[in-house]
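Partial complex: the chains shown occupy the same locations as in the complete assembly.
The chains carry the letters A and B, assigned in the order they are written, with residues numbered from 1 in each.
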Amino acid sequence: MRPSGRELNEMRPVSIETNVTKHAEGSCMIRMGDTHVLCTATLEDRVPPFIKGSGLGWVTAEYGMLPRSTTSRMRREAAMGKQGGRTVEIQRLIGRSLRAGVDRSALGERQITVDCDVIQADGGTRCASITGGWVALKLAVQKLMKTGQVVSDPLISPVAAVSCGIYAGQPVLDLDYPEDSEAGVDGNFIMLGNGQMIETQMSAEGATYSRDQMNQLLDLAEKGVAELVAAQMAAVNA
Amino acid sequence: MRPSGRELNEMRPVSIETNVTKHAEGSCMIRMGDTHVLCTATLEDRVPPFIKGSGLGWVTAEYGMLPRSTTSRMRREAAMGKQGGRTVEIQRLIGRSLRAGVDRSALGERQITVDCDVIQADGGTRCASITGGWVALKLAVQKLMKTGQVVSDPLISPVAAVSCGIYAGQPVLDLDYPEDSEAGVDGNFIMLGNGQMIETQMSAEGATYSRDQMNQLLDLAEKGVAELVAAQMAAVNA
């Protein structure tokens, strides 16, 4: 019944290739089916002005799509002279989500910037960015710990995200683009490794949803996040 | 235990004053405690290019805060040369939420722009904007129907929104600013008059939440929205 032939509760194949660029302190290419996002983590010995002197660190994120990552070419945001509203929303979400898994005091006065650039898009790019972004972040932090600059691990838990929605009347896990463009209701679920929730964003366009449906989607999301966390752990321990 | 002395499940006093400006097709001043938002609805006989000729109408929204609506003065966005990320996020949410209650085919090829301008802020401005925005929208639509330009009512249901969060370990309804700035978890719940959900945005900064807590907040939200819908009905039928 799903265009891809997947079961209702079946994720797309996930792969996370680490250390894909020579300059970044941490990096990975995450592939969720045909959605491919390059995530890099940059470490800097400075923090934003509003926390200078606090002893706390900062984790932030930026997001972009290559112009031809999509079916038809999007205008390049740099050429348009600004980031669109959707881009700003997504990068704020990525930053906020990753910070929920960070002990900023253990990190110390350092900033880590996670860049998530979509190389190829097929739905779910923000979720892939969070899941892959955490891997890049973890790799950068591992370097800090190996050199002894940071002693106690600032990453208290993995952070992963998955989308779920109601497609053709059925709750489905991990929507791809053909599903996403048809679904009347869909949401993004961001969780820690232990299933505690960080952010829930459910949204209906041209439809509504009941609490029962919301609970079904949450069940799917818990299953999906558990699988993603396993993939993250495999990647960072490889 | 709440700074305002309210019960955990008690809303701030709500008032909705209609027809507060002589030019707009629909308008109201909504006051949720010390949060005051002026909502106007502007009717235009044109639609955005992407739906021209479709026979469908469009509802969109813009949001702004007066520079001194807040405790300390914010920079004026017009003077800064752009709307901030938070503003863009909020106005997209208002537009999306209002459209969920609209039969765009019954509206016909018309656009209604809902402007929500915060005169005084004390937490919950986006929820007040949605709730008041729907009233302004309804008043503009009533004019269309009175003149016979529109025959079947395009507003299939009221749309209202309320925030809930976990403050000092307790789930509370309708956070004011002192609560909002302390709460580790808070969310916005947008619903139709019958309790069907349009959008759920829960977010934790420096904390997480369990499914049990999420369910408690949903219970509170349903109570709050029911009260807001009653106030909306009273206002538009006055």
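Everything below uses one rule, namely that a residue touches a chain if its C-beta (ideal position, glycine included) is under 8 Å from a C-beta of that chain, and two chains touch if they have at least 3 such contacts.
The shown structure was predicted, so the numbers you read here are calculated from the model rather than taken from an experiment.
Of the identical chains in this model, 2 are shown in place, and the full complex in the file is built from 6 copies.
The rule we apply is simple: only the chains that are shown with their structure count from here on.
Between the CA-based centres of chain A and chain B the separation comes to 28 Å, rounded to the whole angstrom.
The touching residues of chain B, counted against chain A in their complex, run 82, 85, 88-89, 92, 96, 99-100, 187, 192, 196-211, 214, 218.
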